[in-house]
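The complex is shown incomplete by one protein chain, all other protein chains being positioned as in the whole.
Naming follows writing order (A and B), and every chain is counted from residue 1.
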Amino acid sequence: MEIAGLLANLGLGFAVAVSLQNLLWCLAGAVIGTCIGVLPGVGPVATMALLLPVTYLLPAEGALIMLAGIYYGAQYGGSTTAILVNLPGESSSVVTTLDGYQMARQGRAGPALAIAALGSFFAGCVATVAIALAAPPLTRLAQQFTPPDYFSLMTLGLVFAIVLARGSVLKAFGMVFLGMLLGLIGTDVNTGNLRYTFGISDLFDGIGFVPLAMGVFGVAEIIANLTNPERAELASSKLSGLLPTREDMRRSIAPILRGTALGGLLGILPGGGAILASFSAYTLEKKFSRTPEKFGTGMIEGVAAPESANNAAAQTSFIPMLTLGIPSNAVMAMMIGGMMIHGIVPGPQVMEQRPGLFWGMIVSMWFGNLMLIVLNLPLIGIWVRLLLVPYRLLAIAILFFCCIGVYSLNNSANEVLMIAVFGLFGYLLMKLDFEPAPLLLGFLLGPMMEVYMRRTMLLSRGDPWVFLQRPLSLCFLLLAALLLAFVVLPNVRKAREAAFHE
Amino acid sequence: MRMRSSQDIAAGLLLLAFGLAGLWIGADYPMGTAQRPGTGVLPHILSWCLVATGVLIWLKAALAGSPPLSAWAWRPAIMVTLATVAFALLVDRLGLVVSMIVSMTFTALGTPDTRWREYLMFALLMLGLGVGLFIYGLGMPIPALPTGYPWK
Partner (left out) sequence: MRRRKFLAFAGAALAAPFAQKAVAQVQNWPDKPVKLILPYAPGGGTDLIGRPWAEKLTQSFGQQFIIENRGGAGGMIGTEAAAKAAPDGYSFLLTPNATLSVLPSLRKTPYDPKSFLPVGRVGDFVTGFSMHPAVGPKTFKEMIEYAKANPGKLSYGSAGLGTATHLRIEMLKYRAGIDILHVPYRGSADALNDHLPNTVQMMNEINTIPHVKAGKLLLLNINNATRHPDFPDVPTLTECGYANSDVPIWYSLFAPAGTPTPIVAKLNAKILEIANSQEMRERMRSINTVVPAQTPEEVVAYLEEDTARNVELIKATNMKLE
């Protein structure tokens, strides 16, 4: 690696990124992204689609920088609502609710938000450096993944979803299975057959993630809290400081490092690695911790790791887009759309033909992260004060924002009705002591696993042994089995003891 | 075997119900071949898993007992549901302002400690925020006031 060459490239990048206009676009994107991200339901894709025409007017670099800013901003905004009011705006913030919301209930929303911001910033910086140094080799690494490898990786992800549950393992299994089944509702893309739709055309494309998450997390929580306000009321006496303590910082260092590494690696997989980032990091922390049973009650590690992981993954998911022209997710697809509007054909030559664009984007990623921290740290004070509003009023606001957020996604009132259904369902789950996080994770992973399973079987001409023959796939499956054993065996032992005592 | 109205008995039954429903509704989904697994493969597997898990939970509860179900929050559940449904049904037809008022009021009715004067001020604030932010700020194509219904 010629350092001189790298420095020259970064220099070029800085020159592009630091122009006043581009910095302005970066800021605009970050601000808009944060505002949008905080609104539950309205995600980066919708925002970028709305603002894409605006970018016609900007030069190519400015347009892409702004779109990227919106993306990070929305990522971070989603974490804010997850911590404050248990509303995961995006799939990547589901896991943040587990400990983040508990911390908020204990009056520690400030430290949670701050560590989330700092962890994200660190992860963003590291990921930016990784992209600058190692985009091509990382791409080659990602290319090693074949369909059976993806399937096994997602199986491992499902096991993570079970392991991260705080309560009964059996119930976690149940939630994962149910979530997967819910994910299958809709049209089977391969055949066009409808599954479990009961003729309701709104279900033809499946249940939306946002109505499900809003209902099961947000609305259910509101129902539970309305007649039990002391659960949610935040007396100012409980509000202990906005900044993380020394202790918090010390405990967060390792999780942030681990989360960044894990998220950064998962993000480069175009087939959907980024989704796994946050909850893999969470599970990893739980395994490394000396007090795993405390996870889910407000452990700072449970916020630091997933937040770093998902920001690292968000950044590294640019890699396949920048080096190969392959979008890892809908957001990257929008970025490609933005590029094409400006006549840039994404693909392997972008790096050579438009180095200013390539390196300018990378450097502005770093600036974007910087701006987000500068924007968000002061806002923490405001957010936390919002929690002091009496719950009887706060609930009204939360419910309204849920409804309008979901409505705005597709201008569909039917999706708002779905929140009502899922809200009641979520409340039922709460009453029966089921946890919603594994449900949502199963919901996300189930359909993807089916796609990869079918693709593997098609390519292997019907031979299932290929899952064990590919080394990566075998690795992941073994890990999954081991992890599962660790989690299930103690329970089996306990059950036998209990049965003996009967 | 002690069969009380306990939490996990219900939990197990819920999963069992979902699993059986999945099997019954999905009974006709084609299974395809080994090389081309069909529409029904994963639903069948998952439904069976749900049945198994449900039975296990139920057994565990029946043998070892589990905490009883705590009281249900009927009033909030009904009110919040009504609030959401009201919003959904009214927003297209009567505009944002009306649907907000109706739905916010339902939510407020969902808790016994609502103070009505306080609510009134808060509701006005929310209305301003809602209309200002979503319609003027973000330019969403939602009518603010009831438009042309039914008196156009």
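We adopt the following convention: contacts are C-beta pairs under 8 Å (C-beta built on N, C-alpha and C of every residue); 3 or more make two chains touch, one makes a residue touch a chain.
Worth saying up front: this structure is predicted, and the values here are computed from it rather than measured.
Peer 1: Among A:157, A:183 or A:270, which one is in touch with the chain left out?
Peer 2: A:270
Peer 1: Where the complex has a chain not shown, which of A:19, A:106, A:143 or A:289 is the residue touching it?
Peer 2: Residue touching the chain left out of view: A:143.
Peer 1: Given the contact definition stated above, which residue among A:348, A:464 or A:490 touches the chain not shown here?
Peer 2: Result: among the candidates, A:348 touches the missing chain.
Peer 1: Out of A:244, A:327 or A:360, which residue would touch the omitted chain in the full complex?
Peer 2: In the full complex, the listed residue that touches the missing chain is A:327.
Peer 1: Mind listing the chain A residues that contact the chain we can't see here?
Peer 2: Given the touch definition above, chain A has residues 45, 49, 52-53, 56, 143-144, 146-147, 187, 189-192, 204-205, 270-271, 320, 324-327, 330, 332-334, 336-337, 340-341, 343, 345-349, 451, 455, 458-459, 461 touching the missing chain.
Note that in this section only the chains that are shown with their structure count from here on.
Peer 1: Under the touch definition given earlier, write down the residues of chain B that touch chain A in their complex.
Peer 2: For this pair, the touching residues of chain B are 7-8, 10-11, 14-15, 18, 22, 25-26, 29-30, 33-39, 42-43, 46-47, 49-50, 53-54, 56-57, 60, 63-64, 67, 69-70, 72-73, 75-77, 79-81, 83-85, 87-89, 91-92, 100, 103-104, 107-108, 110-115, 118-119, 122-123, 126, 130, 134, 138, 140-142.
Peer 1: Quick one: in the complex, what on chain A touches chain B?
Peer 2: 168, 170-171, 173-174, 177-178, 180-181, 184, 188, 190-191, 193, 195-196, 219, 222-224, 226-229, 392-393, 395-397, 399-400, 402-404, 407-408, 411, 413-414, 416-417, 419-420, 423-424, 427-428, 431-434, 446, 449-450, 453-454, 457-458, 460-464, 495, 498-499, 502
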